[in-house]
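Note that one protein chain is taken out, while the other chains of the complex remain in position.
Labels run A and B following the written order; every chain starts at residue 1.
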Amino acid sequence: MTHSTGDVSACLPIHSDLDLVRVRQHVRQMTARLGFGLVEQTKLVTAASELARNALVHGGGGQMECTAVTSGGVRGLRLVFSDQGPGIVDLDQAMSDGYTSGEGLGMGLGGARRLVHDFSVDTRRGSGTTVTVTSWISRPPGPREAP
Amino acid sequence: MPEQRTAEERTDPVEELGTFLRRSREQIAQRWADAALFRTVFTVSRDEAVEAGRAVVEALAAVAAAGRLEDAEADGFAVVREQLARTAHSRARTGATLAQISAEMDALRPPVNDLLLDELSEAPAQHLRECTTALTVLMGTLRLVMMETAMSAGQELINRQRLELLEIATPVIKLWEGIVAVPLIGTLDSARSQVVMETLLDAVVEQHARIAILDITGVPTVDSLVAQHLMKTVAAARLMGAECIVSGIRPAIAQTIVHLGIDLSSVLTRASLADALAYALQQQGAHIVPAPAGEPE
Partner (left out) sequence: MTGPAAFPHEGHVPVLRLGEVLLVTLQGDLYDSTAERLRQDIGQTVSDSAVEVSGVVIDLSGVEVVDSFMGRVLSDVAAMTRLLAAQTVVAGMRPAVAITLVELGLTLPGLRTALTTEDALRLLGAEVSVPSRDGRPRGERP
């Protein structure tokens, strides 16, 4: 059972290079504030960067919704990336490593999935793609990682 | 039920129980202070035991007044939860089992029941029965709350110890200038492998270590997940500019690795920590030579 804590949620546009930077910075700040360890912060920020770029490059732009959530007393951060692009034709192929339809190393979707705890894609041809990812705080941050 | 009884004399049994508890809280608290549960926790001062008992009775009265006898989440309990947790915790620490604590909780009911019977000696049997039933339900809920807090206190303790163990079980040893080692002992699971990886890589930065040795002599088994973690650690160390050596792969583990079809060819391995250190020193430009004969060892 996942509850949205509701008090910390934001919606960021993804329409340019600058927006990618903003997405990364926002996710970094949120994960730091929620108490994610440094490695977990970096993983989620990197996943956000991949997915935001996907939305920008393949979906023609979109948005990211960022919500703090709790489940069974564990806190986490949920990111929802959505675009109104052409959708992903072959999802299995898109998820496999090395597949790329543009710039990059072809690690976008498959790579992002390995960086988060929960991952789901909803795509329909012609009506866009929504990718939802969630990561949970697995352990308290070490002394070095405290914000 | 006799019709001539007026409403204000015989009200709803639950409400009546609440009123009774509030009125008799002093007597109940006094009797509870002698019960095992309170006596063994508040060994120093009986007054403290009475004080604690009074708080619990008041909480029960509040819960009864709210008519939420069976609701462990009732507001009244929230007030005493901390008190109960302290009590349960201290009983558990002195070696009491959950069953024992539960029995001690049961022992709290009879004194209250006796007082209730005295108070209602004039009341009709039906009403008396309803009131004692309400008391039994309420005490049952109290026991549930108590068990719950006792168990969650235990869980917290386990969680904390698990984390502490992870930290303790991952010591980083500086073997030489620029050489660090992590000797691993015990089973590696995913969470621990993660901690090992982070600890080792942090040490690489802090110690400016060009070579990091992961010694798995004390690891009983290596499955494909652990092997994967080892390979990831090696790859991450390389990205940072350090070389990571895995040492102490025992023959049985080597066999398993081959059997599982895991390719460790990208990982630099050495049979023992000593071999790994010799290799590392050589990489640093240092050589170990036997002392010339005649010199003291």
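The rule is short, and it goes like this: a contact is a pair of C-beta atoms (placed from the backbone, for glycine too) under 8 Å apart; a residue touches a chain by one contact, two chains touch by 3 or more.
No experiment lies behind these values; they were computed from the predicted model shown.
Asks: Quick one: say which of B:139, B:197 or B:226 touches the chain that got left out.
Replies: If we include the chain that is not displayed, B:197 is the one touching it.
Asks: Touch as defined at the start, partner being the missing chain; which of A:45, A:64, A:88 or A:133 qualifies?
Replies: Reading the full complex, the residue touching the unseen chain is A:45.
Asks: Identify the residues of chain A touching the omitted chain, counting contacts across the whole complex.
Replies: Residue positions of chain A that touch the missing chain: 17-18, 20-22, 24-25, 28, 38-39, 41-43, 45-46, 49-50, 53, 97, 103-108, 110-112, 114-115.
Asks: So that we can see where the missing chain sits, which residues of chain B does it touch?
Replies: On the chain B side, contact with the omitted chain comes from 197-198, 201-202, 204-205, 208-210, 232, 235-242.
The working rule: only the chains that are shown with their structure count from here on.
Asks: Report the inter-centroid distance (CA atoms only) between chain A and chain B in whole Å.
Replies: Those two chain centres are 32 Å apart.
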